[in-house]
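One chain of protein is taken out of this complex; the other chains stay put.
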Amino acid sequence: MKAQTFDVKSVFKLGGLGGFTLLYLSLVGLVSNFVTRDVISKTMSLSFAFVIITTFLFGYLTARRTSRRNWFYAVGGGVMSGAIGIACLIILVLLTAPLNLQAVFVNASPALIKVLTFGKEPFTAGLLPLTGWAVVSSLTGAMVYMLPPNIRRAVIAGVVAVIAIGTLAQLLSDVVENIFALLGNKRASGALLKIFFAKKGLSVSGAAIIFVLTILVSAFSAWRKQIVAAKEQSGAAQTQTPKEIKIAVWIVSLLVILLLPNIFGSYLSEIVVTVAIYTLMGFGLNIVVGFAGLLDLGYVAFFAIGAYTMALLTSNQMGQTTELVNTGLSFWAALPISIGVAVLWGIILGVPVLRMRGDYLAIVTLGFGEIIRVLALSNFLQPKIGGAQGILGIAKPVVFGYELVSSQQLYYLVVAAALLAAYVSWRMRDSRAGRSWMAMREDEDVAEAMGINLIKTKLLAFATGAAFSGFAGAIFAAKLGSIYPASFNLLVSINVLSLIIVGGIGSLPGVVIGAVALVGLPELLREFSEFRMLIFGALLVGMMLFKPEGFWPAAAQKRELHEFESEEVEAHPASEAA
Amino acid sequence: MTILSAKHVTKRFGGLVAVNDVSVEIAEQSIFSVIGPNGAGKTTFFNCITGFYTPEEGDIIFRGEHIRGIPADHITRQGISRTYQNIRLFANMTAIENILVGQEPQLKSHWLGAIFNTPGTRREEEYAHKEARRMLRFVSLRGMGDHLAKNLPYGAQRRLEIARALASRPKLLLLDEPTAGMNPNETAEMTDFIKMIRDELGITILLIEHDMRVVMGISDWITVLDYGAKIAEGNPEEIRRNPRVIEAYLGTGAAGLAKPA
Amino acid sequence: MRLNLKNLSIVDSLLWLIRVVVIVLVLWGSIAGLTSGRVDGEGWGQFFVRCTTSTDVGTIQCMGKYSAETWRDFFIFGLAQGGIYALIALGYTLVYGVLFMINFAHGEVFMSGAFTAYFVAASFSDSGFMDQNPVLALGVVMLVSMVTSTIVAVLLERIAYRPLRRAPRLVPLITAIGASYFLQYTFRGLYGSGKKVYPDVAILTGKWMVFGIPILKTQVVVFVAAVILMVGLYYFVQKTKTGKAMRAVAEDKDVAMLMGIDVDRVIVITFATGAAMAGAAGVLYGLLFKQVDFIMGFIPGIKAFTAAVLGGIGNIPGAMVGGLFLGIFESVGPSLFLEGLGVPAAYQLKDVIAFTMLVLVLIFRPSGIMGQNLSDKKA
Partner (left out) sequence: MAMLELENVHSYYGNIHALKGISLTVDEGEIVTLIGANGAGKSSTLRTISGILHPKRGSVKFEGKNLTEYPAHQVVGLGISQVPEGRGVFARLTVRENLEMGAFVRTDKEGINEDIEKGFALFPRLKERQNQVAGTLSGGEQQMLAMARALMARPKLLLLDEPSMGLAPILVDSIFQTIVDINKTGTTILLVEQNALMALQTAHRGYVIQTGEIVLSDSAVALQSNEMVQSAYLGH
């Protein structure tokens, strides 16, 4: 055991790490680029929030490491950690005067200095409030750590809620407005919005209300959990959710799904459609990677093939940009062909890689994806598929004489497709084919020794995956009305793979969650577009380090499904040999 | 009646001859053991029979059919299944799912049937699940069906692996060191269990085993491999007395070795 | 060996078919390309005699639409670019050899060095130091690049890979992909998204006569530097104690530990060595191609990986040979057989050649040109 003294070394280490993080955030541009983006109107910009959150976090971590639940140490650690962290940043600011840092670091700009010094001149004076804020927030972080666990969790939830809602304020206020509009009560919405939202970001009152509400809700749910846990311990039978409630939940979800475009408005619907297209692809790749364990990094190829087939078959401008002629097919006639062609290519590309495993398979499929993209872009195929100019004038789907043009209309088509894919995935997973995939994923040699035909099983996975991807591609082409090779780069493959992993590999709800998290959120945070990939990369690494099983792991779901059988175990205690 | 005969089977890896001109005749419903020191080629010989490797030379005939060079899954469908020296269950699948995979050669339903949930598929699935539970009971794993295979205790994993192999309704079962890592009691139970498989299900058993008590206790016939070649065969009594076997495998004792001071 | 038709499955037949088609396409394309210089009405015999006996190779159009000099230049450029691929490939091969993991972010390690060193090179160039003392200046630039790459790689190993050493193989691969994007966009954030142009070095402009052949000085320097580094690395791995420990760790980590080798340290050294090579390659890339930006690591990274696979991943001389081979193939290939096949703007497809080679090698000879089959060993 270490001596019960104040661990100065750790404080310096964490303070230094905090400083490094602050420098990183500043130099990479996250601090200087969101000055005008208010989380809480006129009180806290997102730029400043980055600084505060970082010092808060490192204050918290310092306390966790060094306080030993001693308030005195916690205060000391928090203050020191914050001071050390902010010192790094101050050095950066001071260095900008004699050195032209901006020549190398583009973000060591006057804008950054302005944020950090609150626009005060000379900036040495401006650094005082910065230091003050940093130390206070670091200290707060340390104090929060000292709170009892339940309260601590509630407070952190409150902070997270305020920042999250504040960041998405504009969109959320639109949604609220739409909901009230649906209910036909505009005036109420106006009043409500005024309490919570200012012109930019949350209003101060809104922030306070949200903070308090979140704390209350969080505390309540913790309290309920305790009661449930106590009940379980006392041996009470688990309360089954009544059937009526289940039905009600189904009806409400159905209604929400149907009304979503109206609630969300056109901008959010656009995002939902994109998310749904990725979900559709995700279900496909989930079969290939999640079920069958075949790591495919060239999945975008089938998306491209589906899209190009749809484009070639339905474009009304074929004769003009390419040598091919108009076929004049409708979306619905071209759809099965697009899927079929994708499936065909799934098999064609699948055959040569049948003997390949793991990393090698990943790289070969990546190679396939890139080959297809470069070919699509080349002059070589330009006379056929338009080269870099792509293909324009792709037909829109027509339903009962209505042309689905806007995202709010296409929404239904995409969601239906995604639901279909989910259904097929679900049915196949729990069937003989699904078990063969999983066996193959676990141990290919043994699977074969059990009588599974690896060739058929693998090709079925590739083909199903390609079908969903081709489906998604066809819809994508119809949605945009024009396609370009640039839309089919490696990033799409990586995105889809990442979303199924972040959601929980092999898990069907995981695909949806992953798509919302990795496709939806970045779309929502348009201002972040410059930093989207940065956050994406960091998220992937963090996810693999801390939660490699994903947000909704497949195993947990399995346990739920088999609840009944677990009871049997308890009824007949293990009869294996002692 | 011979169920499987291997004739002059030879398998090489580069310069190494792992199995060298081995011939065996396995009688139906017998327990046939292969013994020999580590690296003698016993497991490679198993892999040749199950189609994981294709031997360069020789022939393997199972119930009148030539099976040399046929893909492993086809061989399983013809009625040979196996377990592994270092248990190779599908670790992240449940016990029941492991057995269901083992039933593969018995199942006929098509994936389209699964998607449309046809009555035929449903019936087959129901039957398969029932059979799998029956098999679990047979290997005394009743109630363990929903545990992930990797979470089962060692002995249970061994038995589950046998259950998975039995699920394909084999005529010939290959067991690769089924008692490895077991204490004498567990070993005795396993020995009885192997006998029971043969007696109750009428399945021929081909066994690799190091534990001489198991081998001598239950084998009808024993083949001894050393450096890939067959050096002896016979019934347990003959093997026990065979000088070559004593020299190569059972041990001659340390004649001439000085005791340390 | 007798061919047993019964055993030849559909898959095998298809694979054979692909092989044959590729070989036919390449041969046909090459022949068509090389003989396209035949004048109308000229007989094959005449053509052959004219081309083989003529001494004035520069003017007579024998080999397609290019002169022999052009072919030679293609070849030499291929060597220089291949040297860079080979240097980067060493990093993949070293790490794969030791950890059996594809360090997908290695291309970004390369980029980080090249991108950072640009600022040093630019300031040297602006201050005139580069022209006064070019050797020293370039040495410093290279050192900065190598150190930056090394730091990035060591951090990467420590933060992203080490905790995952016992995780299923998919996990570190995904981590590497994430790290790859993270690094790209970190450097974009730090240095901006624009392309930076490496300064010209006065002593490296123009050509040298090497064995009577005029070659661009940069190409000579790039190639020679690459060869020196590779030989140095080979010596390091073969002869030094640390190098031997690396090979020991590559074979068996537990046994290496029993020998008293600090496996973690050796793995860090492995990453650092590979990164230093990539950093050096970064500066050479700057000299050869002039432009650097945050996204520059991706394509050379994949190409270098191809080179590593081509030579047999895990095999150091293999990586060198694979790099040079790929560099030459990519430089000569489009004009040689793609144009012969009548593909317009064939140079656009040079990446397709590289990727096709990667795919074909992995499908047909995953052990690479000179490696033994690692996947067999692991099975």
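As written, the chain order gives the labels A, B and C, with residue 1 at the start of each chain.
One rule holds in what follows: contacts are C-beta pairs under 8 Å (C-beta built on N, C-alpha and C of every residue); 3 or more make two chains touch, one makes a residue touch a chain.
From a predicted model like this one, the values you see are computed outputs, not experimental measurements.
Among B:125, B:211 or B:233, the one in contact with the hidden chain is B:211.
Contact between chain C and the unshown chain involves residues 241, 244-245, 247-248, 251-252, 254-263.
One rule holds in what follows: only the chains that are shown with their structure count from here on.
A centroid comparison over C-alpha atoms places B as the chain most distant from chain A. Here the spacing of chain A and chain B, counted between their Cα centres, is 47 Å.
Between the CA-based centres of chain A and chain C the separation comes to 34 Å, rounded to the whole angstrom. Counting partners per residue, chain A has 445 as the residues that reach two or more other chains. Shown for chain B are the residues in touch with two or more other chains, namely 71. Residue ranges on chain C touching chain A, taken from their complex, read 9-11, 14-15, 18, 101-102, 119, 159-160, 163-164, 167, 169-175, 177-186, 188-192, 302, 305, 309, 343-346, 348-349, 351-352, 355-356, 358-359, 362-363, 366, 375, 379. The part of chain A that touches chain C in the complex is made up of residues 24, 27-30, 103-107, 295, 351-360, 362-364, 366-368, 370-371, 374-375, 377-380, 445, 455, 494, 497-498, 501, 505, 530-531, 533-534, 536-541, 543-545, 548. In the complex of the two chains, the chain A residues touching chain B come out as 423-424, 427-428, 430-436, 438-439, 442-443, 445-454, 460, 555, 558, 562, 565-566, 568-569, 571-577.
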